[in-house]
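The complex appears here without one of its protein chains, the remainder shown in place.
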Amino acid sequence: MGVAVQPDAERALADRALALHPRVALRPEPFGALLYHYGTRRLVFLKHPDVVRVVEALRDHATVGDALEACGIASRRHGSFHRALQSLLDSEMLHDRAG
Amino acid sequence: MTALVEQLKGGLDAPICLTWELTYACNLECVHCLSSSGRRDPDELTTAEAKRVLDELHDLQVFYINIGGGEPMIRRDFFELVEYSIGRGIGVKFSTNGAFIDAGKARRLAAMDYLDIQISVDGADAATNDAVRGSGSYATARRAMDHLRDAGFVERNGPFKISVVVTRHNVDQLDEFKALADSYGAQLRVTRLRPSGRGADSWHALHPTNAQQRLIYEWLLAHGDDVLTGDSFFHLNALGDEHLPGLNLCGAGRVVCLIDPVGDVYACPFVIHDEFRAGNVRDVGGFARVWKQSGLFRELREPQSTGACASCGSYDACQGGCMAAKFFTGLPLDGPDPECVGGEGELALSGVAVDATPRPMADHSKPLRPVPVALGRR
Partner (left out) sequence: MDNESTLAAQHDPTATADITDTTDQGAEIVDELLIEEISIDGMCGVY
């Protein structure tokens, strides 16, 4: 398995239960997907099918880490995915799930 | 960033957003009106037809529509259509001169969700504004802004937009426009004057000079984070190494388009002309078929020829400018923009015969009457 030692910020994210914000629409595109937030009016491109799968899987998994595993994302890529998900969290495209 | 822009240039399966001009009727007769509005077209889409288009846009997952005109609030079904759109999950921004936003309407609008409003002004004072938009139009716009403020629109919906078309006569008022927007908690939007619609007649007298273009570029660099432009000034990116915020992308027929009051679909609102008409929503297959399969849009989604601009080092920055600006000044599309910052456009214009520029097929302007300003209309 070889899970790399992760800095605090990333470990915290890996343990969080996230989902698409309810005001966000996800529209699949050939190269990934478009996210549009009806409240903030922000528009984000998910530029790879893998990050689309992970974003869609979040709500069905207890943690970010579980979602990454379930989607078969290699450990050496987790850092990049964490940063992408953190960015989506910061821009309110993702939010912490209640309960 | 380059890869994403290239993907957008190739077109998306559905627009991200689009402009929908609901009516050619208007209470104003702005000198530079890009849609030559004034009189309602008798063949306007009915309420039912408009709702069917909204159903299509819902299915395509278009995120929001920019409703304009003419003056969209003139339509009796304006609120019905806005509410239907929102009900179908399509956000609405509408562009208005403000004449029909009284205190009651402002409260109604403030209470709506997924709604944004854009109020048009073209001068920071009545004299400058009314010279282009008509006597009393500045006061009207300000009244609408006051009503929106009093109704708490900004607190509930975020900043409404104040939209300015930049001309030779208002370019020195950019700071004042910004202050005006700030005073309402609104957001300033400045856009480029195109020689479209009635703009064809006044463009030569109204478009910014070369020196003013540099002013605009530098002002936008200084204020870019606060001020919207609709990416309409990317032709100015050739002025320096620093680029204005935006994609440098002509989205026409690729990620956005126009639906006009009679259902004609054009590449964008600045090219209402048969040359850029992709089809009609009343055609078999409706809007979706026009967007996905029209010959015009397929052409626009192909790589565009750099033509005469091929040897210019600035092409990456300016992308050859705006096809509407080129078309209506009689310039070839694969050549310099008429406002090319390198002067290539001016040079090309000198070779264009005065009566060789394309005219709109349909002109919805009201019948000519004496215009009490220096700029007349042909």
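Going in written order, the chains are labelled A and B, and every chain counts its residues from 1.
Following the convention adopted for this analysis, contacts are C-beta pairs under 8 Å (C-beta built on N, C-alpha and C of every residue); 3 or more make two chains touch, one makes a residue touch a chain.
What you are looking at is a predicted structure, and each value in this text was computed from that prediction instead of being measured.
> Specify the residue from the set A:A14, A:L58, A:C71 or A:L88 that touches the hidden chain.
The missing chain is touched by A:L88.
> Please pick, from B:L57, B:A181, B:L206 or B:C268, the residue that touches the omitted chain in the full complex.
Of all options in B:L57, B:A181, B:L206 or B:C268, contact with the hidden chain holds for B:C268.
> Consider the whole complex, including the chain that is not shown, and state which of B:R189, B:H207, B:H273 or B:K326 touches that chain.
B:R189
> Can you tell me which of B:T19, B:Q61, B:S314 or B:S365 touches the chain that was removed from the display?
B:T19
> Touch as defined at the start, partner being the missing chain; which of B:A25, B:A252 or B:V265 qualifies?
Considering the complete complex, B:A252 is the one touching the chain left out.
> Write the list of chain A residues that the hidden chain touches.
The list for chain A reads 4, 7, 9-10, 36, 41-48, 51, 75-81, 83-84, 86-88, 91.
> Spell out the interface residues on chain B facing the chain that's missing from view.
1, 4, 8, 16-19, 34, 63-64, 66, 68, 95, 118, 163, 189, 191, 228-232, 234, 245-247, 249-257, 267-270, 322
Just so it is clear, only the chains that are shown with their structure count from here on.
> In whole angstrom, how far does the Cα centroid of chain A sit from the Cα centroid of chain B?
Comparing mean C-alpha positions, chain B is 35 Å from chain A.
> Contact residues on chain B for chain A in the complex?
Touching chain A: residues 3-4, 7, 12-14, 16, 61, 63-64, 89, 91, 114, 116, 158 of chain B.
> For chain A, which residues count as touching chain B in their complex?
Interface residues on the chain A side: 25, 27, 29-31, 34, 36, 38, 41, 43, 45, 47.
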